[in-house]
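Just below is one structure, and these are the notes that go with it.
Left out: one protein chain. Kept in place: all the others.
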Amino acid sequence: MRLRNISVYVLLVLCAVVMLFPIAYAFSISLMDGKEVLQGHLLPREPSLENYVAAFERIPMMTYLLNSLIVALLVMIGQVVLSSLAAFAFVFIDFKGKGLIFMLFLATMMVPWEATMVPNFLTIQSLGWLNSVWGLSVPFFALAFGTFLLRQQFKTIPYEMYEASQIAGISRFRFFCNVVLPVSKTPIVTLSVYSFLTTWNMYLWPLLVTNTEQARTVQIGIKQMQSNEVASDWGVVMAAVILIIIPTLVLLFAGQKHLQEGLTQGAIK
Amino acid sequence: MKSIQLQQLAKSFGETEVIRGIDVTIEAGEFFALVGPSGCGKSTMLRMIAGLESITSGTLRIDGVAANGMKPSERHLSMVFQNYALYPHMTVEKNITFGLHTKGLTKLEQRERCLQAAETLGLTDYLKRKPRELSGGQRQRVALARAIVTEAPICLMDEPLSNLDAKLRAKMRSEIRQLQRKLGLTMIYVTHDQVEAMTMADRIMLLNEGEVQQVGKPLDLYNKPANTFVASFIGSPPMNLVNVTRQEKGWMASDGRLFHPNALTETSQATLGVRPEQIKPADEDVTFYAELKNIEVLGTETILAFDVGGNEWLAKWPGQWPLTVGEKVACYVDPKQMSLFDTNGQRIEPRQPKLFEALEVFQ
Partner (left out) sequence: MTVALPREKVRTRLSDAASGLLYLSPSIVLFGVFLVYPLLRTIYLSFFRTDTQGTPLEFVGVGHYSTLFTSAAFWQSIQATVGFVLLTVPLTILIALGLALLANEKLKGMGIFRTAFSATMGMSVAASSVIWMFMYNPSIGIFNRFLEAVGASGVQWLLDPQYALLSVSLATVWMNIGFTFLILLGGLQNIDRTLYESADIAGTSYWTQLRAITIPMLSPTLFFVGIISLINAFQTFGQIDLLTKGGPTNATNVIVYAIYKDAFINYNVGSASAQAVLLFIAVLLLTWLQFKLVERKVHYQ
C-alpha cells in the first residue's frame, strides 16, 4: 500500500512539474534581464521587476488591461442578466411555443462562431461600433450555455413557492429579483466566472473589431508586441504575459470548485 | 464458518473518537446484529471489519488470525451495501459474477454458481436484464446473490432493507434469515431498525455514540435492558420511564404513586421502567390508577396514554377496549417486570429472595 501511494505521489509531482513548467518558466524569464535570457539561464541571478515596469512603459499595457477589464465585466453582467431572464421564462412562464424556442436556443450552440464572423463584423462596422466596448461586448450577451445552466438551477426551486407568491399578489419580476436570484447565487457565480474568463481570453473577435491602440484588449496587445521593438526583449514580453494571466489564474483558483461542479452538471445533461 | 473477534477495537477520524474500545466475539455461523441510532458508529464498525476503513487501535481477528492489515479481498467476506452497489452497465448475471474470476473459478464454474444463487433468490428470469429495469426488491436480491455466490464464510450487511417499503422489508427479513441458516454464514447485520434486529438476530449489539450499550440475545435486551438507553431503544412503543425516590413503603414518583419493584440497592434515587405491554388491566391487584389522556384503538390492541410523575406513559392492552378520555382505569404491573435504573441509567439487578440474602451474611 505504501509503495503504491509513493509511486502515485511521484507520478503526480512529475506531471505537475511538466504541466506547470511553461508558466513557471515564463515567470522566471520575466524576472531576468535581457542578457540572461539570451544566455539561456533557467533562473534569474538577481530577480527584478524592471521588465514589468518596462511593459507598462513601452506598450500601452494599462490601456489594454483596462479595456479587457471593462469588456469582460460588461459581458459578465450582460450574460448573467440575459441568461437569468431567459432561464426564468423557460422555467416559470408557460406559453405556447416554449418548447420550440428552447430547441432553437439549443441549436445556437451548434453554430460555429466562424460561420458568423464576417457578417457580424460588417454589422458592427455599420453600427459604428468598431473600436468601442460595445462592439466587443454586446454580441456576446446572449448565451445558450448560460441559459441552460441557470435553467437547471431554477428548476430546483419548488414551483409552489412561485404559486404562493402569485397568490400573495407579488409580481413575477419581484419574485424573480427577490427569490429566484438570491437563491441561485452559486450557479450565478459560476456563470460569472466562466463569462469573465472566456471574455478576457477572447482573441479572434477583438482582433477583427479593433485596430487602434486605444481600443485593444490585452490579448491583442500581446500579439502587437510581436511586431514591436519589444518583440526581441523576451523578458518584457514574458512580463506582459504574466500580467495578463494573473487575473484569470486568480479567478480560476478562487472559483475552481464552483466551476468544476457547474461544468460537470452540464456534462451529465 | 468463521468467527470474528474484536479486541479493544477503536476508531478516530483525526481528533474525533468515533468508536471507543469495543470487545466482542462473534461466533461462527451466528447472525449478529449491530444496532443503534444514526451516527452511533455501526456502519464504521462494519467497514472496519470489511477492511474499507482503517483501524485506529485494537485488534481484529478473523478465525483467530489478526486481520488489521489484511486487504478486503484477503478476509474472505462478502458484503451487501445499503444502495446495493450494482453496476448499472452490466447485466444481472455479470453483476453477480463480477469478481469471481479472482477466486480462480473457470467460466463454467462461475456460471454454475450464478445459476444456483439466482434460483435460490428467484432471479433466474432476470439474468439478462440491467439493474435499471428491476424493482427495488429485485435489485436487493441481486446484491444478495452477488454476496452468496462467493461462498465466503462471512457476510456483512449494511442496512440492506432500509430502501424497501414496509411490506417487502418484512418478507425479506425472513428470506435473509433463512438464507443465512441454510448456508451457515456468519452474518454481521447493521441496522437502525430494532424490529429487524429483534426478529432476525441470534445476538444483538446495541451501540450509541461509539460505545457498546449491551450485547446479548434479543430477549435479554428486551427483558433485562442494561441501561435506560437500551430500555428506550428496544421495543415499540419504547419502555416507559419515570424518576422515583425511595420511601419507607416503596419507590415514589413525583405525583405520589408508589411502586414496588424487585431490586437490590442502597441508593435513594432511581429511574423506574415498565414496558407498555407489561401494564395490564387490573383484576384484583391494582398497582396504580391511570387518568386517560389519549386512546388509540388499533383493532388488535388499544394504546392508552396517561401521565406518571410528569412523564407521558403508554399502556398497550390487547383487544379493543371501550374507554373514553378522562376515564380512570385500574392498571396492574407484575413487580418482576419492573426495571430499576440508577442515577447513571444503569440497571439495578432484581432482589434475590430473602433466604439467600441471609446466607450471604454468613459467607
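Miscellaneous remarks
In this document, chain identifiers A and B correspond to the written order of the chains, with residue numbering beginning at 1 in each.
One rule holds in what follows: contacts are C-beta pairs under 8 Å (C-beta built on N, C-alpha and C of every residue); 3 or more make two chains touch, one makes a residue touch a chain.
From a predicted model like this one, the values you see are computed outputs, not experimental measurements.
Of the candidate positions A:Leu31, A:Met61, A:Met76 or A:Ala89, contact with the hidden chain is made by A:Ala89. Residue in contact with the omitted chain (choice from A:Val138, A:Met161 or A:Val183): A:Val138. Among A:Leu66, A:Val111, A:Ala164 or A:Cys177, the one in contact with the hidden chain is A:Val111.
In the full complex, chain A touches the hidden chain at residues 5, 8-9, 11-12, 15-16, 19-20, 22-23, 25-26, 29, 37-38, 40, 81-83, 85-86, 88-90, 93-98, 101, 104-105, 108, 110-123, 138-142, 147, 166-167, 169, 171-172, 197, 200-201, 203-204, 207-208, 219-220, 222-223, 225-226, 234, 237-238, 241, 244-245, 248-249, 251-253, 256, 259-261, 263-264, 266-268. Although one chain is not shown, part of chain B still touches it, namely residues 50-52, 71-74, 77-79, 81, 83, 85, 87-90, 98-103, 132, 146, 150.
In this section, only the chains that are shown with their structure count from here on.
Computed from the mean C-alpha positions, the centre of chain A lies at a distance of 56 Å from the centre of chain B.
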